[in-house]
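Data first, discussion second: the structure below is written as structure tokens.
Every protein chain but one is kept in place in this view of the complex.
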Amino acid sequence: MSGPLRLAFAAMVVLLVAAPFVVYPVFLMKALCFALFACAFNLLIGYVGLLSFGHAAFLGGAGYGSAHAAKVWGFPPEAAILFGTLVATLLGAVIGALTIRSRGIYFANVTLAFAQMIFFFAVQAKFTGGEDGIQAVPRGTLLGVLDLRQPYVMYFTVLVIFLAGFLIVYRAIHSPFGQVLKAIRENEPRAVSLGYRAEHYKLIAFVLSATLSGLAGATKALVFQLASLTDVHWTMSGEVVLMTLLGGLGTVFGPVVGAFIMIGLENYLAQLGAWVTIVQGAIFVVCVLTFRRGVVGELGRALRTPL
Amino acid sequence: MLGIPTQALFGQLLIGLINGAFYALLSLGLSVIFGLLNIINFAHGAQYMMGAFVAYFLLQWAGLGYWWALLLAPLVVGLVGILLERAMLRWLYQLDHLYGLLLTFGLALVIEGVFRNEFGSSGLPYGIPPQLTGSYNLGFMFLPVYRAWVVVFSLVVCLATWYVVERTKLGAYLRAATENPALVQAFGINVPRMITLTYGFGVGLAALAGVLAAPIYQVNPLMGANMIIVVFAVVVIGGMGSIMGSIVTGFALGVVEGFTKVFYPEASNTVIFVIMALVLLVRPAGLFGRTA
Partner (left out) sequence: MTIARIVVLTTVAALMAAPVSAQISDGVVKIGVLNDQSSLYADLAGQGSVVAARMAVEDFGADKKGLKVEIVSADHQNKPDVGSQIARQWFDTDKVDVIVDVPNSGVALAINQIARDKGKALLVSGAATADLTGKACSPNTIHWTYDTWALANGTGNAIVKTGGDSWFFLTADYAFGHALERDTEAVVIKAGGKVLGKVRHPLNNQDFSSFLLQAQASKAKIIGLANAGGDTTNAIKQGAEFGIVKGGQNFAGLLVFVTDVHALGLPVAQGLILTETFYWDQNDRSRAFAKRFAERDRGIHPTMIHAGVYSAVTHYLKAIEALKGDDGTRVIAKMKETPTDDPLFGKGTIRADGRKIHPAYLFEVKKPSESKAPWDYYNLRATIPADQAFRPIDQGDCPLVKK
């Protein structure tokens, strides 16, 4: 990792380790799950250039998977999260295979179409509990030793999961694989002519993005001890776009910052009711018009170093 | 036939066609804006909602009824659309389409949020105009006069728009201007103004659909959000850039949905997405689309 990035990473870890003693841990855990979700989403849009409008399918699908595994099958938390993530991987593979040949607005729409079908399935299937969701999901004991009902234990578990996901995304981008993705994004026909099977690379990136989104969703289900339709609804797909845009598309730390800001705003504005969507919309507008690089992007530009 | 009496089936088919006409009109504005301007107008749903609200205001505050609303609401909302385009959208033309999508998505959130804040979410009453109440006895069902009006009006507007865009000189200039603005500008045509007016026209069409909807669907700040993704699906399936494509798809959707409502009603809101996925797999640019 380059110098400034390493510094930024260290700063992030220190902040996140100290935070739960100052800020309410459940809020932080929610933000971390969404930060991971946004990082996964950013992999696809920031580095491959594909806007997916259906990522909620992975977040929510994994959430249902892990909630069901933990509550009904009695899986220990690590197995439940793994199971949820695998559900997302599977969904990602199937949907990815079917959609990866599309591009631009068509890709956005076809991913939305599949996400809507998953939503419909979630409404109809008995095990999801419809609009009540899967409630009272037990957090259990991690690896038979750590009691996840203790807030700090849960927090640090979530933090480890987040950091692992974050580093996986980082590694994927800063690797030969990532370079090929960039080449494809810049000029796909040329990459193909150089012998790279562009569609394979895009599909792998898609499945990776889906898997990590699933990891976020599966973890979130245990944090809140519930899985609900909100997580498979298309507006959730819109929220992750907003977080990533706000933080900075194609930056390393952008999605994390964007997620924290959005979750913080939602929390703060919850007291004010209807203003939440108005402020979110206004942020979208401002970002697209004047702040296109996002918070981290602009910061990186000011400091002349990619963040 | 197929488990339900033929008479009932005819009734459902007719309902399907009527809904299809409405979908076609609803998607028209979006199709015009994307087809001619390459702008993905996610605020379409919010503008449709504004059209219905303007109709409501005209009645409440100015005593102007439905027929006035049909004329004035598109003008008012179209004007708002023009302001939007001038102030915000035009900065994005050089960028990836998706920024336009995100901007208009944000605008939709703001507009809907403001209306919800002001007017609550239960909706406001708006009656069917007296000249269009009552129903025709068709034998197999009673068809409300207003619904018949919806079909006729939608068809007329759709075909007129298609004709103007595809078959007249004005339409030709518009289409040329999108393909090669510099060249068309060199011929003395004010391209930016044409683009602005076209956007306003598309928005006006959305508002027109809103006025048409006000007497039958509750005038409600959420009415646009509920159907924006369906409208997008219609335009995408038809092929972005093809006005006839979205008209045909609108009608087809109405009929398919109508049948789904009889045989598998729970899925009637989702069937459009299944169709969209299928169509895009086989024809990635939509049924009548021009470029992928």
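For reference, chains read A and B in written order, and residue numbers begin at 1 within each chain.
Everything that follows uses one rule, which is that a contact is a pair of C-beta atoms (placed from the backbone, for glycine too) under 8 Å apart; a residue touches a chain by one contact, two chains touch by 3 or more.
None of the values given here were measured: they were computed from a predicted structure.
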(request) Touching the absent chain in the whole complex: find that residue among A:V123, A:L163, A:A183 or A:A282. (result) A:V123
(message) I'm checking contacts with the chain that's been left out. Which of B:M141, B:L155, B:A176 or B:M244 qualifies?
(response) B:M141
(request) Check each of B:A108, B:V165, B:M223 or B:I275 against the chain that is not shown and name the one that touches it. (result) B:M223
(message) If the hidden chain were put back, which residues of chain B would touch it?
(response) 5, 8, 11-12, 15-16, 18-19, 113, 116-117, 120-125, 127-128, 135, 141-142, 144, 146-147, 215-218, 220, 222-223, 226-227, 258, 261-262, 265-270
(request) Touching the hidden chain in the full complex, which residues of chain A are there? Just list them. (result) 24, 26-27, 30, 123-124, 129-133, 135-136, 220, 224-226, 228, 230-231, 266-267, 270-274, 276-277
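Everything below uses one rule, namely that only the chains that are shown with their structure count from here on.
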(request) Report, in whole Å, the distance between the mean C-alpha point of chain A and the mean C-alpha point of chain B. (result) 33
(message) Considering only the defined contacts, which chain B positions touch chain A in the complex?
(response) 40, 88, 91-92, 97-99, 101-103, 105-114, 116-117, 229, 232-233, 236, 240, 266-267, 269-270, 273-274, 276-277, 280-281, 284-286, 292
(message) Please output the residues of chain A touching chain B within their complex, sorted ascending.
(response) 51, 98-99, 101-106, 108-110, 112-114, 116-117, 119-120, 123-124, 234, 238, 241-242, 245, 274-278, 280-285, 287-289, 292
